[in-house]
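The complex appears here without one of its protein chains, the remainder shown in place.
Letters A, B and C mark the chains as written, and numbering starts fresh at 1 in each.
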Amino acid sequence: MSAKLPADAKGIYVIAATPFYDDGRIDFDSIDRLVDFYLKCGVHGMTVLGVMGEFQKLSESETIDVARRFITAAKGRIPTIVGVSNPGTAQLTKIARTSMEAGAAGVMVMPIPGLRTDEAVLGYMRGVLKELGLSIPVCVQDYPQLSGVYFSAGCFLQMVDEFPQIAMFKHEEAPGLRKLSAIRRACDGKARRTMPILCGNGGIHLPQEYRRGADGGMTGFAFPDMMVRMHALFAAGKADEAEDLYDLYLPILRHELQPGIGLALRKEILRRRGAIGSAAVRAPGPKLDADDIAELDQLLVRLERKTGKAVTKI
Amino acid sequence: MSAKLPADAKGIYVIAATPFYDDGRIDFDSIDRLVDFYLKCGVHGMTVLGVMGEFQKLSESETIDVARRFITAAKGRIPTIVGVSNPGTAQLTKIARTSMEAGAAGVMVMPIPGLRTDEAVLGYMRGVLKELGLSIPVCVQDYPQLSGVYFSAGCFLQMVDEFPQIAMFKHEEAPGLRKLSAIRRACDGKARRTMPILCGNGGIHLPQEYRRGADGGMTGFAFPDMMVRMHALFAAGKADEAEDLYDLYLPILRHELQPGIGLALRKEILRRRGAIGSAAVRAPGPKLDADDIAELDQLLVRLERKTGKAVTKI
Amino acid sequence: MSAKLPADAKGIYVIAATPFYDDGRIDFDSIDRLVDFYLKCGVHGMTVLGVMGEFQKLSESETIDVARRFITAAKGRIPTIVGVSNPGTAQLTKIARTSMEAGAAGVMVMPIPGLRTDEAVLGYMRGVLKELGLSIPVCVQDYPQLSGVYFSAGCFLQMVDEFPQIAMFKHEEAPGLRKLSAIRRACDGKARRTMPILCGNGGIHLPQEYRRGADGGMTGFAFPDMMVRMHALFAAGKADEAEDLYDLYLPILRHELQPGIGLALRKEILRRRGAIGSAAVRAPGPKLDADDIAELDQLLVRLERKTGKAVTKI
Partner (left out) sequence: MSAKLPADAKGIYVIAATPFYDDGRIDFDSIDRLVDFYLKCGVHGMTVLGVMGEFQKLSESETIDVARRFITAAKGRIPTIVGVSNPGTAQLTKIARTSMEAGAAGVMVMPIPGLRTDEAVLGYMRGVLKELGLSIPVCVQDYPQLSGVYFSAGCFLQMVDEFPQIAMFKHEEAPGLRKLSAIRRACDGKARRTMPILCGNGGIHLPQEYRRGADGGMTGFAFPDMMVRMHALFAAGKADEAEDLYDLYLPILRHELQPGIGLALRKEILRRRGAIGSAAVRAPGPKLDADDIAELDQLLVRLERKTGKAVTKI
């Protein structure tokens, strides 16, 4: 059983893929293998059933089975956050409670599409957080590129002030470097409690985000081992070395970040690294064609040349 | 057990509300009552688990239970179409098959958000229809105001040509009168098989759509009895009388059509008409405030004055 | 020369069409004729170069020439508001100043696309209003269906508090009845100065908006004479009579409200009423086809039958 999300969470929380067989059934054995892989990479936490986990293509019972298997496989060695965003608050709450009972460290919630103003976002979050109660730590996901929901730094700060159970901010509005700085400054541990800020958006600005005070990253990038080493270098005050390491991987990171097909590319890399059995994405979803494969081959050859080590090596 | 959707379906297919108790649980008894109400109104068919049915806020098992209860309550007296739109094709297919086994006459499918061109829409529909197979009649829902997916008349015609199981077009692009005319002309029974076209979009242009050749309406308007009488008048060649009747209800129809709060207004009217036990909308969802209630009261008083009959009367 | 917008503006401010010849050149003589028509209709004010005025298809010099001609034709008998929304603040300011020098009563500003939060909207308006200065009365247009910019009632109230030159609110968010009520209550003349609220969105909820406290309407509906009579009835406390009158025109009002083609329909009705010489819309713009014309003919015949007077009559 994992402990709950700590108030000072930091580091690399990997967004876990959900492994499927080629025919679309869930590959539970690959969940175990994938967790081992992430642990070998040294990740500090794991978020399951996010966008990269194809949560929208799972039934409710599959959702719960997948969350349980990830949590069980992690054996409490790292905290597991479960993505519970859902059009219905009752379903959201049910999945959240079941996940916490199964040992989750917290849940991640993204405001649903259709909220137009800070007032509307706050109203929505109040409804959800009242149902979830005080005992479930919540990571608020700010991903307007997907949800279409924009809220201000001030709106998030109001959530922090109203709801003690908010335990983490997943920052991925783009462009969003100034919003990060604003929240970082406001949650300074004096005027307001501190707040772990983990950055997503594929990690495309991660070194800049660290320099602006981010506590870590939360992405599905297929080389979380690099991010873990980068985090350690930043923590050791070696920011330039950290960014040098990151820059070696930037070409493949940028390639993975393409909407839609990016998920298929990530799963293919995870497959090549031995982390999952099949790169299958559930329908409707992208499939790599011969051009895509050749392109990926070449980018990985370049990565191996630059880093001097095999892609499969952690 | 209902028969499957006929090739010449026509008339008023009501979009059924899903009744809940005030605490959000499904009110299965009210499903029976609601079906009785719709049958008394004389509707020609019924579509369950559409947007108005809050399908996105139901778990998979609730979805199936609700579909079954509606179908059972209808006792084969009218065809029941089940909305099965879903981010995952496997879930869509599972719900569709289960619904057909339970006696549904067909299913309704809306292309998922994120499809950008006719090519992409066709690609998606090919994937879904291959899984559904030839034996499940499909109503294609064209509702870009909700989905963000726009496709051309030509794109729909290509679907008609490729897939014999397409049995109905739910037209609700707005503005869309020309698209309706284009499809009507192209599906003329000579160059191409005929195709039932039922119009949604709250019925806001329904008389004009009838005059342009629509076969009926498919909306959740809380006075389907009026639409049934209007359909009969159009069928009898009394177009002006039909439109006179419709115009009496246009003020309330327009009021109900407001996005978001419209659902709460419709359920409140259905409650007042005795069709369901509670007007509750599942969270997150709109609730009527005192101003909204007073406004609705007044619009209904005006309707009673104009039509000379009680709102509750069918 | 008109006076500036009064602090207690009310009534029907018609959104003026911009008349073109069939070849797309501006028809200045029809501007004179159109102003005469609007004055005969009894409108209380006029807004030129709004969306219905096709302002985006005019060059800067045409913009200024058109504004001047409308103002000159009005001869100060009614206040003229000039729409000055523009991607560039310098251009906006230039057009605003030139319009005021020519005799405009005020200008209308819509926050530009791309503003995502109340903070961003306020930031934008501060930039614009600082340039415009204190002497130019500003009507704030809230039309998110076009601009994609949503702001809250609270955001508008903050504008009211910060900027004394804000003289009018053009309300057309949809659905937006509650926002109207919120602003109406907050601008009560005690806790906060009063604020004229004129409703747009084609007038589709205008009686309800009057009942909730709106001060008038600002739309391009081709029968502003009806709206003027309706306003007088509301002002005389005859709300039900007012709404009875409105309801007679609701079928055509709803038909005109279709995005895109609605503009062509309005100009065609204005042409038939003798207000302009040609119904031409500048390219790229919709043209009515034979079906559209037949449909419009029929709706107007029905209107004449219901109202007992010729369409051309004011």
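Assume a contact is a pair of C-beta atoms (placed from the backbone, for glycine too) under 8 Å apart; a residue touches a chain by one contact, two chains touch by 3 or more.
Computed from a prediction, not measured in an experiment: that's the story for all the values here.
Every visible chain touched by the undisplayed chain in the complete complex is listed here: A, B, C.
Contact with the undisplayed chain is limited, among A:Ser61, A:Gln258 or A:Thr312, to A:Gln258.
Screening B:Phe55, B:Phe151 or B:Phe223 against the full complex identifies B:Phe151 as the residue touching the chain left out.
Contact with the chain that does not appear here is found for just one residue of C:Pro6, C:Gly24 or C:Gly213, C:Gly24. One chain is missing from the display, and on chain A it is touched by residues 174-175, 177-178, 181, 204-205, 208, 211-212, 240, 243, 247, 250-251, 254-255, 258-262, 289, 291-292, 295, 298-299, 302.
As for the chain not pictured, it touches chain B at residues 116-120, 144, 150-152, 154-155. Listed here are the chain C residues that touch the chain not shown: 24, 54, 56-61, 87-91, 94, 112, 114, 124, 127-128, 131, 260, 282-284.
Note that in this section only the chains that are shown with their structure count from here on.
Excluding chain B, the assembly's touch network remains one piece. Of all the chains shown, the one with its CA centroid nearest the global CA centroid is B.
Look at where the CA atoms of chain A average out and do the same for chain C: the two points lie 47 Å apart.
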